[in-house]
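For this depiction, one protein chain was excluded, whereas all remaining protein chains were kept in their positions.
Lettered A and B in written order, each chain numbered from 1.
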Amino acid sequence: MEMDLLQRFEAYIASDKKIEPKDWMPDAYRKTLIRQISQHAHSEIVGMLPEGNWISRAPSLKRKAILMAKVQDEAGHGLYLYSACETLGVQRDDTIADLHSGKAKYSSIFNYPTLNWADIGAIGWLVDGAAIMNQVPLCKCSYGPYARAMVRVCKEESFHQRQGFQIMMTMAGGTEDQKAMAQDALNRWWWPSLMMFGPPDDDSPNSAQSMAWNIKRFSNDELREKFVDLTVPQADLLGLTIPDPDLKWNEETGHYEFGEIDWSEFKRVVSGHGPCNKERIETRRTAWDNGEWVRDAANAHAEKRAARRAAADTAAA
Amino acid sequence: MPTRKSAPPAALRPTPPPPNPEPVDKKNWPLWEIFIRSRQGLSHRHVGSLHAADAEMAVENARDVYTRRQEGASIWVVPANAITASSPDEKDVLFDPADDKVYRHPTFYDLPDEVKHM
Partner (left out) sequence: MDARFDYLLRLGDDALILGQQLGLWTGHGPALEEDIALTNIGLDQIGQARAWLTLAGRIEGQGRDEDRLAYFRDQAEFRNALLCERPNGHFGDTIVRQFLFDTYAVGLHEGLSRSSDPEIAAIARKSAKESAYHLRHSRAWMVRLGDGTEESHAKVQQSLDDLLPYVGDLFHSDEATQNAAVEGWGVDPAELREGWEARFNEMLDESGLTCPESVPEQTGGRVGRHTEQLSFLLAEMQVLPRTYPDAQW
């Protein structure tokens, strides 16, 4: 029986059909999805914080409105993803508790600080750019609710990278101070952005299975290479220098060659010792704890109101 | 400053709220499925879900979460636990019998080229 189910599941995946919540799926598939989708959701929510820092200091009202809308979109994306995760049988509040306890991971890029206004540009341009590259293939992933959530996310995400690049253009073409801020931002965000694609293929234990399941469609190194190829000419256009002395075009391969990524830094940040890990989680936890009385009040009111209504119905009958 | 006027107690307010789904447990806000009819759309379409303490809040949250880009003209919210879905095991039984009814589709019928619109 189990064999039949597994065969049917695999045949389904092979024919590029979507797996839906009530369909039978192997436990490992379910677990992989829960881990990946919840990590993705947490990344959106934690990712609101470094940019959110600058909402109050946005240098024009138009930029303020754009940034608020963008950070708000990320809350929405987190919400879509938590919902997708819930279709696999886990509750959102439990998933969030795992984030707060440190059990669950999120993209380590958000453990870096935002130090000047150009960081908001660099995040949109590089971090969202890398995220889009990771996410577009997920719109076709085998799990229906995840794929549908990603379609929505990608559609909304498209303005994020553009607004970031536009900030970079303005800064790079601005005063000497602004140019310096833009270069400083690129210097600090470049390498962490490359790390966003995950460890190199020969050190990425779960990749093969995820590719077999059509959860993942391209390898980490393939996506990273594509990102570098697309981004280097954009940096040239901005007149900024990518902080990598080994970066050069390879005529034969048709790709850029780039320097060694410091994977020890990646591991350090992932394991909780990046510049902002502690304060990011602390901020999320504080917001959640401070909101508890509010969530409880809403529940209590809903129950009281339902009870009052039932009582009124009984009295009328 | 405003003065307190006499009015019926809150319990006797006239507008009866829609029914609330059972909260899963005390801490969680219940889950709602959201259906939006778009400005061009003909019927409400499922767009996703969200959490809300009551139906009213679910409508407002749906407006804020799922219509930020002019997507909406009408919102339905349904408690997630009120939905009964067909079972995936019955997929064959339910849907395969439609496969051989090709005569229900207009492309089944060959018409001479001279008939341009039908």
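A few remarks follow.
Rule of thumb we're sticking to: a contact is a pair of C-beta atoms (placed from the backbone, for glycine too) under 8 Å apart; a residue touches a chain by one contact, two chains touch by 3 or more.
Just so you know, these numbers come straight off a predicted model, no measurement behind them.
Residue in contact with the omitted chain (choice from A:40, A:63 or A:148): A:63. The residue touching the chain not shown here, chosen from A:19, A:45 or A:99, is A:45. Only one of the listed residues, A:174, A:243 or A:259, touches the absent chain: A:174. In the full complex, the hidden chain is touched by subunit A at residues 45, 48-49, 52, 55-65, 68-69, 71-72, 75-76, 78-79, 82, 117, 167, 170, 174-175, 177-178, 283, 286-287, 290-301, 304-305.
With the whole complex as reference, residues 1-5, 7-10, 13, 29, 50-53, 56-57, 60-61, 64-65, 68 of subunit B touch the missing chain.
Basically, only the chains that are shown with their structure count from here on.
Across the complex, subunit A meets subunit B through its residues 20, 22-24, 69, 72-73, 76, 79-80, 83, 86, 91-93, 148-149, 152, 156, 295-296, 298-299, 301-303, 305-306, 308-309, 311-312.
By the touch criterion stated above, subunit B contacts subunit A in their complex at residues 11-12, 16-17, 19-20, 23-24, 26-29, 31, 47-51, 53-54, 57, 65, 68-69, 85, 87-88.
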